[in-house]
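One structure, as C-alpha cells, below. Some questions next.
Every protein chain but one is kept in place in this view of the complex.
Should a chain be cited, it is by its letter among A, B and C, assigned in written order, with residues numbered from 1 in that chain.
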C-alpha cells in the first residue's frame, strides 16, 4: 500500500532518496559497492584524521545535488524528461566508478596509459550491457554525445555537481572550513540558456566563493605537502614492488626471489604490465570470468594496505624501509619552492643517501626526488562558468565580477617539491 | 569554597568565560547593557530574517577571541602581563560602545560631525573615571598610545578580533556561508615579531579566505541592495523628522505643528543640533545628570522603531509615507551600476514623482535619489597583514600569496545606487 | 519566461520557498509583518543572548516543515488536494498570529480573558474577509472543523510542525543542544492511517528524543528561573503601569498624575479594560479604522520596551524601580522548590521590604511574590503520538517504547518559585 522509500543516511544532507529502482540496482551492484572500500582522499587522513570518507558517499551525494538541480531547472521551465533525469543521475552516480584505490598513486605505478576516466567508460559500457541498454542515455550524457549539452555540464564542467559535493564533503570531514561553499544557493540560481548551464547574477558572489574555496582546498588539503609526501611514498612503494615482481629483478637478486605477499587481484597488476589495450582486449584473464576489468573491480584500499604492512618485513631493504615508513607515518621531509630544485643539490643528496643506506645507484631515487605540482583555480579555456543577468546578457564569471581577482586566478600555479628522508639532512 | 565562574551562553562559541570581576562589572554597566538593545546589523533582518543579533553578543564574542589570542601568543613566549591582558580585553569589549541604534543611519541624520569611534572614546573616558583609572591601559591600547603596538592591532587592524568575530557571527545569523572563516586556525597561527602581529605561513590560506570572506559579506550582506535601500529609507525618515522638528519648518507648516511623538532621549537629538563639541562641552543637558553622553546612552533600537510606527500616522504626508513604507517593508526599488547615474534621468524622475505625489521641490529628494557606495577588500596602505615564514622573513599577504589575486583586491570597488518608489516607474 | 521563485533566507533551513502567490500576499500583510518585531522567546535573551529570533521566522519555518510533511505524505499515497495543501500551509503560517509582544506577560496584564489563540482566530477571520474567503479551508483546519482531521494534527497536536520547528530553532539560537531533534527523520517517517497522523516504527527513537528534548528545553530555557524572573518583573511593571493609568490611582496620587509616556497603541490597552468582548464588539475604537484588533496589531516589542525605559524615570518609585531593574538586568532572586512556600515566610519578607522601601501594603506584592509553574512532557490524554508497526498495529508512544520511561513522563511537574529583590535578603 505504502510505496517504499529508499533512503541513505548522510551526515551532510541528512537523507538521500533513491528515486528509482534501476538506480537502486546500480548502487547495489558489486562494481559500485566496492566504492565503499575506496577512500575519496586516499592518504589524506594521515594529516586530516577525519578524512576517511569514501567514493561511495561522494557519488551518492553528487547524485543528490543533481536531483536538486533538476528540480530547480524544471521549476524554471527547462525541459528535462523522465528518461533524461534518470540518465543524468546515473551518469553522475558513476562518474568516478573507474577510480581504483589510491587512484593517483595507482595511475602512476600499477596500470599504464589508462586514466580513471577511461576505466569509468569501460565500467559504464559493461553495466549498460548487463542492464540491457538502460544506461545508454547515461553513457551519452557522460561522453557528451547527448543532444542537450547542459546535462553533461551538470556531470562534468567547471561548475558540476561533482565539485559542489566534494568541496563541502571534504571540508566537513577534514574540518577545513575554507572549503565550505553554498551549494544550496548555487543550485537555486542555476538556469539554462541556449543549452548552456548559467548562474543567475544573484548567485555571483557564491560562485566567487566557490572558485576560491576550490583553490584553497587544493593547497590546504589536496596538495598539502604532507599529504603529497605520503602519496609519493606510496607510488615509490608500488614501483619498487613492481620492480621486484619483474622477472629481471628476480634473476639479479636471487636471495630476494621470495614471492611478494599480495591478494590475487593485486598480484595480477603487480606481475603483469596492463595498459589501455589490455583492459579492452582481454575478455578473460587467467580464467577470471569478467576479464581484466573484473579483476580491477576486486581491488580496494584493503588490498594495498594489507600488502604494504606485510612488505614492511620483506628482505629487500628498499621495499621494507619504504613500507615501514608509511605504516609508521615517517614521511619524507618536503621542501617547496616556485623554481625547480638544482640538479646539483638533488644529486648530492642522492649520493649521500646512497652511501649512508648502502644503496645501488638507481635505488637512491626511492629516497630523494623532486616533483612538479600544479593547479588551476579557474580555467575559462575549459567550459565557462556563465553569469546570466536580468537583462538576458551572459558573461563569463571572470569578466562578471566587479574585481579583476577572478581573472587573476586563471594563471596556473606551479610548485616544486623536494622530498628526502627526515633523519638524514 | 568553589570560585564562581561567570559564563555567558553563546550559540557560536558555546560558553564565554568572563575572566575578571572588573570586566564583569563593565559588562553589567548600563552603558554596556544597552548594547543588548542595539542590533549589530541594523535593518539587515528585513532581508536575512535571522540577523537580529546585537552588539552586546559581538562585543563578548570579540573579547572571547582575544582571550584565545592572548593564550596562543603566550604559548609562543610573547610577553603579555596580567594588566595588559585585562587592558586589551576591555579595549575590545568596548570597541563598539559608541555605536547608537542603526548607527550608520544615525551618523547621517541625528548627530553631526561625530563618529561612533569618537563616542567610544568618550564612553571609555567616562567609564575610566567611574572605575577610578582602572581602564587606563585599555584606553591607551584603544587609542594606540600604548607601547606594545601589537595589542592595538588585536583590537583594531585589518586582522583584528573584531573582524574575526563579526564575520563568523554575521554568517551564522544570516545563513550566508560565504562569510565562514577559520578564526580558530587563524588565531593559532598568530605570533608577534618586532612588536607587530604576524601570521605564520601555515595560516596563509586561512588569511586569503578571510579577506575574500569579508569582501563577499560586504556585497552579499552589508551592502546588499535591499539592506541599503532600507537604510537609506531610515536616513530619509530621520532627516524628515528632524526637518519637521526644526522651528523653521513649523512656522511654514502651521497645520503640521503637531509635536512629533518620541521618547525623551530621541527628542533631545531631533529637536537640537548636536555635534562633537556638544558631546564634550555640555556636562549637563537640561538637568540630565550625565550630560549629552548620558542621553545618548538612553537611545536604542526601540526608541527609533517605536517612534517610526507612530509617525506612520503623522499628518505630514512625506513622513507618514516614508514610515509606512519602512514598517510594511515597501522599500525603494534599486538600480546599481558602475558609473554615476545621469543627472538628467534622476531629475526627470524627481519631476514625475513630485507631480504624482504633489510634493514640493525639495521633497522629491526623499523619494528619488542616487548614492555612491564603495568598499575595499584589502587595504595594505592601512596596517598590513603580515605573513611570517619559517626562515624569519615577513611579507605582506598580497605579496605572499602564490597568486596575484589578493593584490587585485586592493582596488576600491565603487557602485552607484539609484533609488525610487517601486510602484512609480 | 522564467517563473519567479520567492525565497526567504533562513539560517536553519537555508532557503524557504513560498509556494503560492496568495501565501506571499499573506506574508506581506502588515498583520504578519508585525511578527518581525515580536520575539519568539520574549525576554529569554537576557539569559541566552542569542535568543532574539522572531515569531516571523518561526512561522515561516513551521510552514516549511509542513510543506515537507505534505510531500512525504503524498509520496506514501495519502491524498492531499492542492486546496488542502494551501489551507494547511496558511493555517500553520498563521497559527501564532494572535501573539502580542511578550505574549505571556501581556495576557496577564494588558488584555483580559482572551488568549492568543482567540486572537489568532479573530485575525484569521479578518484576513479571510479581506482575501474574500480564500482562507476558509485554512480556518477550518485551524479550528479542527475540516473533515480530514490529520491536517489539523499537522498544525496543532503533540507532534505538530509548530513544535518541530521551535525546538530546533530555539536550540539553534540559544545554543542549548539538548533541544536538537531530528525533524528531518521524523517527517520522513510520518504517515496517515484512519485519518490520524502516525509515525512509522523506524522513527520511534526520534520520537523519544523529541519528547525528551521538549521536556529539557522547558526547564533549561522556557522556564529557566532567570527567564521567568524577568517575565514576572515585566508583568509587575505592566500591572503597575495599568494601576497608575486607572483614574482611581490618579485621584489618590495627585502628584503622580503625570501621564504615562506610551505609544498610542499601548495607551489604548493601558488606559482601558479590554476583554474578549471588546475585541469582537467594537468595530471602531476612537476613530481607528480597524477596531481594537487593528490597534492590537500596532503593538510590538518596541512599544513595550521604549515605554519601560522612559518609565524608569517616572515619579512613582514602584514603577521606576521595577523598570530600572529590568533595563539594567537586576532581576529578582529566585528560589525554587517542589512544595508551596509558607505564607508566613512570604509575608515576613513582604513586611521587611515594605519597611525598607517605605511601601504601602499592597505595593509589597510588586517585590515579593510566589508563583506556581508546571509542565507536562507528554500528555496522551491530548491527541496521542501514534506509532505504526509494519504489521499495521498502531500504539501510543508511551506503550510502544521498550522502556517505561516515556510513560513516566506523563506526570505533571510542578515547581514553586519565590521571587524577591537580590539585595535585600
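Heads up, the rule we're going with is that contacts are C-beta pairs under 8 Å (C-beta built on N, C-alpha and C of every residue); 3 or more make two chains touch, one makes a residue touch a chain.
Given the structure is predicted, the values throughout are model-derived calculations rather than measurements.
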Of B:66, B:120 or B:191, the residue in touch with the unshown chain: B:191
Contact residue for the chain not shown (choose from A:302, A:342, A:374 or A:399): A:302
Sole residue of C:7, C:22 or C:413 that reaches the chain not shown, by the stated touch rule: C:413
Where the unshown chain meets chain C, residue by residue: 176-178, 180-182, 205-206, 208-209, 212-213, 215-216, 219-220, 338, 377, 402-409, 411, 413, 415
Contact set of chain B toward the excluded chain (per top definition): 1-3, 5, 7, 14-15, 75-77, 184-185, 188, 191
For chain A, residues in touch with the removed chain: 8-12, 14, 28, 30, 33, 36-37, 45-50, 52-54, 56-57, 60, 172-176, 261, 263-265, 298, 300-303, 305-307, 309-310, 313, 327-329
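Basically, only the chains that are shown with their structure count from here on.
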Homomeric contact chain A-chain B: same or different residue positions, threshold half: same
Distance from chain C to chain A - Cα centre to Cα centre, in angstrom: 51
Where chain B touches two or more other chains at once, by residue number: 176
